[in-house]
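A protein chain is absent from this complex, but the other protein chains hold their places.
Entry: subunit A
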Amino acid sequence: MDALLLARLQFAITAMFHFLFVPLTLGISIIVAVMETLYVKTGNVQYLKMTKFWGKLFLINFALGVVTGITLEFQFGTNWAEYARYVGDIFGAPLAIEASVAFFLESTFMGIWIFGWKRISKKAHAVAVWMVAAGTSLSALWILTANAWMQHPVGYVINNGRAELVDFAAVALSGYAWSKFLHTVLGGYLVGAFFVMGVSAYHILKNNFLDFFKKSFRIAAAFALMSCLAEVAVGDWHAREVARTQPTKFAAMETIWETRQGAPIYIFAIPDEATERNTMEILPVPNMLSILAEHDPHATVQGLKDFPVSERPPVTLTFVSFRLMVGLTTLFILLSVSGYVFSRKETLEKKTWFLKIMVFSMPLPYLACQLGWLVAEVGRQPWIVYGLMKTSDAVSKNITAGQAAASLAGFAIFYGLLAVADIYLLVKFSKNGPAEEMGHSMPSGRTIPL
């Protein structure tokens, strides 16, 4: 394998691994902040215990999110030096802003939140966790602004052999960036909400700390419902941005080969890249794709055949990932609505079938997030900056396949071990339940006999 392929694999693995932890952080930080705010407002100690229990799971996950993020910032220099040189004038700014505006906020207030229980007032302590949550979402805003620029470059001119920034506002206020940011953080909020609902469902099934977990479930279900509904609107907005600015990605997402007016969506299709057509297309929804693209049933949608083969992304992977992501989101809406309704009607603990589904649904929002990344990043290929720079031109000139392979192996082994430790701890503390918070003396390192 050559250095380019290895560098791509390394970026894909490290970015996707990082994005196992970030979405949970995004969502659960807000849930914990809500719980602590409820505690400060009502003085009800149960909310404090909820804050501490879910906060502990948040912290275990947060640590890995932070440390795996560091490697991404530096990879632009190590493996993608030509890219860094070509776009650094634009791409560096949001990264530097992310560090100085978001990371500092997140990390500093995290320290205050973990250690400050006895040192600052209740209110100040609740503010600290909101600061952490704000830092996390702000960090997503800036990194996704940078990523959106790679998808849809704006506000630049080519000068001195590189892309130079001429309009910062165009980069920071780009519709692509904001729709992408909201789309991604809402996905993260769903991960957090489903995590809390799943763990709560597990304990409700076991009849542990029933009141505690029913309350937790209800907060998470309300959050999930809001996030889902917002996600539908934002997803539609983001898809339109993609259709407008990245016609090849949009065509691959829906596996459209021929340009046509009033394009339908097929509920099921099998694309074949070799023959440039779909070998099977069933259940068409007439004009739906044109509606999706431009909110106009007669709009023209460009097909992949309008572009040379060398400028098309891998179609099948993009198409399947997108289809699965949309399908999962539909499921999340159903589950969130049911969860919220059962929770409001106080019938949750009787619906054991539903609780079981919620336990096994925990990994699904994670999967949806990863699929979303596949659509975004695979769909952009062969460009690293859409229409401007090919991925193959972006790799560092002086790194060897050996270096790239060694560091890739290092990441794979090291990240594998960390993932095992992290999952072990998350499962252990999730299963333990809030025994410590509830004042039951439980020796740590052992699970509670349920």
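We take it that contacts are C-beta pairs under 8 Å (C-beta built on N, C-alpha and C of every residue); 3 or more make two chains touch, one makes a residue touch a chain; residues count from 1.
Here is the rule we use: contacts and distances are computed from a predicted model.
**Student:** What is the missing chain called in its UniProt entry, if the choices are "2-oxoglutarate ferredoxin oxidoreductase subunit alpha", "Multiple sugar transport system permease protein", "Cytochrome d ubiquinol oxidase subunit II" or "ArsR family transcriptional regulator"?
**Tutor:** So, among "2-oxoglutarate ferredoxin oxidoreductase subunit alpha", "Multiple sugar transport system permease protein", "Cytochrome d ubiquinol oxidase subunit II" or "ArsR family transcriptional regulator", the name matching the hidden chain's UniProt entry is "Cytochrome d ubiquinol oxidase subunit II".
**Student:** Please identify which residue in A:Leu6, A:Val34, A:Ile97 or A:Val315 touches the non-displayed chain.
**Tutor:** Considering the complete complex, A:Ile97 is the one touching the chain left out.
**Student:** Can you tell me which of A:Thr25, A:Gln46, A:Thr68 or A:Asn278 touches the chain that was removed from the display?
**Tutor:** A:Thr68
**Student:** Which residue, A:Thr37, A:Thr78, A:Thr300 or A:Ser338, contacts the hidden chain when the whole complex is considered?
**Tutor:** A:Thr78
**Student:** Touching residues of subunit A against the unshown chain: what are they?
**Tutor:** Contacting residues on subunit A, toward the hidden partner: 59-60, 62-64, 66-68, 70-71, 73-74, 76-79, 81-85, 87-93, 95-101, 103-105, 107-112, 114-120, 159, 162, 164-166, 168, 396-399, 403, 407, 410, 414, 418, 421, 425, 428-429, 436, 443-445.
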